[in-house]
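Removed: one protein chain of the complex. Kept in place: all other protein chains.
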Amino acid sequence: MTFQFNSLQEMWAMAGHGPYVWTAVLVSVAVLCWLLAKPIMQHRQALKSIARNLQRDGGQLDKEQPKKKNQSTPVSEDNK
Amino acid sequence: MASGRSWNWFHRMGSPRWFYETTGRWLPWLWVLTLALMITGLVWGLAFAPQDAKQGNSFRIIYLHVPASFLALAGYYIMAIAGAVGLIWKMKLSYMVMKSAAPIGAALTFLALFTGAVWGKPTWGTYWVWDARITSMLILLFLYLGVLALQYAFHSREAGNKASAILALVGTVNIPIIYKSVDWWYTLHQPATIKLTSAPSMHPDMFQPLLVMILALYSFYALALILFTRAEILQRESKTGWVRELAQQAHPAQSAGVTK
Amino acid sequence: MPILWHNVPRKNNQIAEKSLPTESLLTVDELAYERDDCNVFNPINLVVEAGDILQIEGANGAGKTTLMRLLTSALQQTSGSIAYQGQSIAQCRYEYLADILYIGHQSGTKMGLSPAENLRWMSPASTSKADITHALENLGLAGYTDVPCYSLSAGQHRRVALARLATSQAKIWYLDEPFTAIDKQGVKAIEKQLQNHAEQGGAVVLSTHQDLALDTVRKYSIEAHADRGALQ
Amino acid sequence: MPILWHNVPRKNNQIAEKSLPTESLLTVDELAYERDDCNVFNPINLVVEAGDILQIEGANGAGKTTLMRLLTSALQQTSGSIAYQGQSIAQCRYEYLADILYIGHQSGTKMGLSPAENLRWMSPASTSKADITHALENLGLAGYTDVPCYSLSAGQHRRVALARLATSQAKIWYLDEPFTAIDKQGVKAIEKQLQNHAEQGGAVVLSTHQDLALDTVRKYSIEAHADRGALQ
Amino acid sequence: MMGASGGFSAYVRRDLLLAYRRRGEAASPIIFFLLVSTLIPLGVSPDSARLAELAPGIIWVMALLATLLSTESLFASDYQDGSLEQMLITPQLLVLPVLGKVTAHWLVTGLPLTLVSPVIGVMLSLPTAGTVPMMASLALGTACLSLIGAVGAALTVSLRKGGLLLSVLVIPLYMPVIIFGSASVQSAIDGLNWFGPLAVLGAMLSAAIVLCPLAIAGALRLVSNN
Partner (left out) sequence: MMGASGGFSAYVRRDLLLAYRRRGEAASPIIFFLLVSTLIPLGVSPDSARLAELAPGIIWVMALLATLLSTESLFASDYQDGSLEQMLITPQLLVLPVLGKVTAHWLVTGLPLTLVSPVIGVMLSLPTAGTVPMMASLALGTACLSLIGAVGAALTVSLRKGGLLLSVLVIPLYMPVIIFGSASVQSAIDGLNWFGPLAVLGAMLSAAIVLCPLAIAGALRLVSNN
């Protein structure tokens, strides 16, 4: 197994095919990264908004009654 | 009844919480595996694999193109099976998996098309030809987009799930038909001037990195699917105790702020 | 097919069978329905006997329409059971459906057809032409039997749907706000029809916010589930 | 433009001007409407003063909705005149339209938008966000302000349309069967709103088959034209 | 209740009556077919030799679009006026009324399209050898299209405004039909055996008759409820 190019520049150029190969690589990497980043962001946001809702309900974590009734609290309070 | 116990595993697996906790344990390993395979495969393929006699360096796109194409196709079946399980056994988790599989599959199909098109320019001199396989890949993209569009068109989560599950199933019946008919159409209309399989047997030096990349994408697929599903679980189960507990652990400061 | 698309109720029907001796027309037991993981109303228990007129009461959004649609099997309950003459309606689905009549908020009349055509289409095959004309005329639609429904007023349109009551051979009538847009005389005429039906051994389940002028009406109050408050 | 699409009423408005001294809000004079060469109702004469609540009564198909649509200028009368503060509404069309509010059988709410968005859209530009929330909450829609309207029950949906009453700055309210699908408490709340509006110098013209619990209501009975009977 | 009206033939009859009441509209698929076919020469080329090459494909694409457009309203008005709800509670297997509605739909769109297609063939200079295969393939193919389209229509029925969404769901599923449909016409023009593709269309139709009503019934039950 040998490095196929004499220099990094040469590898970037790929004997004229560089633009094609590297667009393919960059777009692929971008799409794959997006596919991982998106759920991670969603996960974080979900945790955050659940925590915020809990806080709005009075900060009590009630394991016994997960479906505790919540007297409708004004929505405007939660943007702290 | 005896069968009662043997179905236990099935029901346990259907529990979002079980899924969340189990996959939580797998995740670190999957991350390591995916990144290792991906980096190895890419560096090997882009820098160390010998260049193709006919196509030169442009052939290196194969290391992205072929794995993406494989997973795009396999992903559809995963999505459809998840949908079927959801419809038949009314399993919530299964719908969540289906919903997660749709964007991943669509993105990979897009990648297969994109890398193929970019590859086509240096090799065939054009970005696009109406080849049988390419056409059926395009149709696959449309099927994915249909499932996605349907999912988001409904306000009610349940209705969206059921509708897209039915569509995915109908699509599954159609994929082989589509593939066969497009294949037949192509041979009917025009002699095979361009063959995707340029070389029937690949040199092992070229093939080994390809194998690594295929494995890398499988592992990536599993990782992405699990991540998407976990995010979905959190959103849907936000009213259950265990998710609330998780949220509070993750953001203790916010929850504590109230008592002051 | 039906097995594929319908939950078989989770409770087995021993309970329903036990209740056979009482021979209730309809027995609803701990009926609950979830929409997006959220209960619509508190579990419902009720019994409808032949001869009953049952008025479902409840504030707007309490779940009256949802209940009606569950009872007619247009929706599938999340838990609980509905038994018809002691047998779960999932088991005797077609017998049950043949014995009920449902008129909802949307009445199912076709705008492009005339009242007579609509009624012909919605009535049992055995209904004669004279019966149909008669049913329409009784509801004040004489002279309107052959105009297209889209040139009717709101109340006339509703009357076309209600004319089904006269031609129907169903035992149980489910009527969701039947009096919408109907004038006072119309309301009286329909009330009388309900009473006749009950006296002949049928049963009526209806939801309306108006007070009925009938004295034999039983009432059932339905309440939104506490969950629903929490969601919003 | 408006001249192109509207019949200028055939009577000249001397009569309307003569009635100026009385300063009636709305004067309807020998109003008639023909559909396919056939009069819908007997010519209508009525006067609405500030502070009036006028209930249009009539059997189904008498022509209440038709009258409402004539009054709001959505339909063009065949003969007769409608004058707003002494001036024909064809002449002062935009002033008149700016001063009225119409809620018909179909309420004009968009199913895809939320109640808050619908109300925002249907209210004067000056309405604040708080006003909108307040109007919806007053009608029992707290907690439903941000769900799409198609997931509301029939009565909740109607309440969204009626919430416009609270944000409107119109002088005359035209309400065609406003109480459809509304529960008893809702009816009371709305009746109170009507009364307030009348007390503050506005006027309400409404059609409903239910009896109102207000004592200040004037009634106007509308009758189908004799022609119509002859036709059928 | 609903007596015979729940069955297959009752629904066929009712939908035919409704179509008859709106004759002007019922004729629209044909007129659409004719009109769009005249757009092609305007947009592309009036040269008859070139049109002849395109004709089989164009005719099939236009037939597909005409069917698609009319599929949209298959369940929509039933949903709005509440008769879909009544259909769901008929004391029969749901597939019967469903098949009835689809049959009526084919009778007022696919069948007239098939009958009028020779005219368009002439307008687009389709070689005469292609006429019979075209009619045969259109007859079978449009029935497939109606069935597949109905699945899409059932899935989007509660979305109120699903015209384009429906196309997106359904067109990918239409692809095999159009391939074999236009192939059979093309083969006949080229003097090849055109029964092969036609047989495939027939097989697809049989499969669709069995499977699509199930999918439609399932979609109506599960999705129209929310």
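All chains are identified by letter, namely A, B, C, D and E, in their written order; residue positions are counted from 1 within each chain.
Going forward, contacts are C-beta pairs under 8 Å (C-beta built on N, C-alpha and C of every residue); 3 or more make two chains touch, one makes a residue touch a chain.
Everything quoted here is computed from the prediction, not taken from an experiment.
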{"item": "Chain not shown: contacting residue from E:Leu65, E:Val95, E:Leu192 or E:Ile209", "value": "E:Leu65"}
{"item": "Residue touching the undisplayed chain, where the options are E:Val36, E:Leu192 or E:Ala207", "value": "E:Val36"}
{"item": "Contacts of subunit E with the absent chain, listed as residue ranges", "value": "22, 24-25, 28-29, 31-32, 35-36, 39-40, 42-45, 50, 53-54, 56-58, 60-61, 64-66, 69-70, 72-73, 77, 80, 159-165, 167-168, 171-172, 174-175, 178-179, 182"}
{"item": "Residues of subunit B in contact with the chain not shown", "value": "126-131, 135, 138-139, 142, 145, 148-153, 182, 185-186, 189-190"}
{"item": "Residue ranges of subunit D at the interface with the undisplayed chain", "value": "1-2, 4-6, 35, 69, 72-76, 93-102, 104-113, 117, 121-127, 148, 168-170"}
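What we mean here is this: only the chains that are shown with their structure count from here on.
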{"item": "Leading chain pair when contacts are tallied as C-beta pairs", "value": "A-B"}
{"item": "Length of the line joining the C-alpha centres of subunit A and subunit E, rounded to whole Å", "value": "44"}
{"item": "Inter-chain centre distance, subunit C versus subunit E - centres from mean C-alpha coordinates, in Å", "value": "36"}
{"item": "Residues of subunit B whose C-beta touches two or more other chains", "value": "87, 156, 158, 239"}
{"item": "Interface hub residues of subunit A, defined as touching at least two other chains", "value": "67, 72"}
